[in-house]
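This is the structure I have questions about; it appears just below.
A single protein chain has been omitted; all remaining protein chains appear in their positions.
Per-chain residue numbering starts at 1, and chain names A and B are given in the order in which the chains are listed.
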Amino acid sequence: MTIWYQSELQVKTPGRSAIDISAVIDDAVNGASVTTGLAHVFLKHTSASLMLCENADATVLTDMETILKRLAPDADAEYRHDYEGDDDMAAHVRSVLTTNDVTLPVSRGRLNLGTWQGLFLYEHRYASHSRQLIVTVSGK
Amino acid sequence: MTIWYQSELQVKTPGRSAIDISAVIDDAVNGASVTTGLAHVFLKHTSASLMLCENADATVLTDMETILKRLAPDADAEYRHDYEGDDDMAAHVRSVLTTNDVTLPVSRGRLNLGTWQGLFLYEHRYASHSRQLIVTVSGK
Partner (left out) sequence: MTIWYQSELQVKTPGRSAIDISAVIDDAVNGASVTTGLAHVFLKHTSASLMLCENADATVLTDMETILKRLAPDADAEYRHDYEGDDDMAAHVRSVLTTNDVTLPVSRGRLNLGTWQGLFLYEHRYASHSRQLIVTVSGK
């Protein structure tokens, strides 16, 4: 008998930063009562994203910012899409370079992540936003 | 009772550009008769890719091109793989920096995307190509 569980979550962000949401997703997995299967996490936005990343040392997130700012600069002189400010187009590029959908294994009723692996919601806009996630858990 | 539906789609591209295929995938979801579940989209190529991106303002795609050309330049002097032209290796890198497999939530029988979120097939070669997609819809 396969279980299909789906829920919608809201996460409030404080502006540009990466927030560890692993525990929130693990709670959804618990609620689904799936022992073996998959948890799919989807972020319904194009200026924030998801990222699997090291979860132990905060300087990893600092350095990730350093690199993303180089690859997708704020207020780039060549951007045409800048209606919402210096961070507008940069946020779209940063989202594409990371991801908006992640699927994680569920084993023995829990998310089966590596020891130093966290799932982050990465807000790319300067301002605080409310971000919507759809979590779909399936399995047996 | 879990439904497993799989279909193969061909998309003709006009050469380098991003094409919104959200409606095509939503049609496949309709055909699958899944109410709650997931739609998996897979592109069977390494010089074209998939991308979730803002779908309302065409300049977002223009700016995405600007950045991808910087990150994965055409005809880079260091490339060794250039048998098929200036866009050959660049296309492979651009595919890796975006993605070739995307999973989307299905809710109430439809793709559950954000308001400004579209799924694009991104052709990275200069020339027109016929690209093959496998869509797998599962759920209840």
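Simple rule for what comes next: a contact is a pair of C-beta atoms (placed from the backbone, for glycine too) under 8 Å apart; a residue touches a chain by one contact, two chains touch by 3 or more.
The model shown is predicted, which means the values in this text are computed figures rather than measured ones.
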Of the candidates A:Ser22, A:Asn112 or A:Gln132, the residue in contact with the absent chain is A:Asn112
Per the touch definition above, residue among A:Gln10, A:Thr66 or A:Ser130 touching the missing chain:
A:Thr66
Need a quick check: the contact residues on chain B for the chain that isn't drawn.
2, 4, 6, 40, 42, 44-47, 71-72, 76, 78-81, 83, 89, 92-93, 95-97, 99-101, 103, 132, 134, 136, 138
What chain A residues would touch the chain not displayed?
2, 36-38, 51-54, 57, 59-60, 62-64, 66-67, 71, 97-99, 102-105, 107, 112-117, 138-140
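Going forward, only the chains that are shown with their structure count from here on.
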Could you state the distance in Å from the CA-based centre of chain A to that of chain B?
20
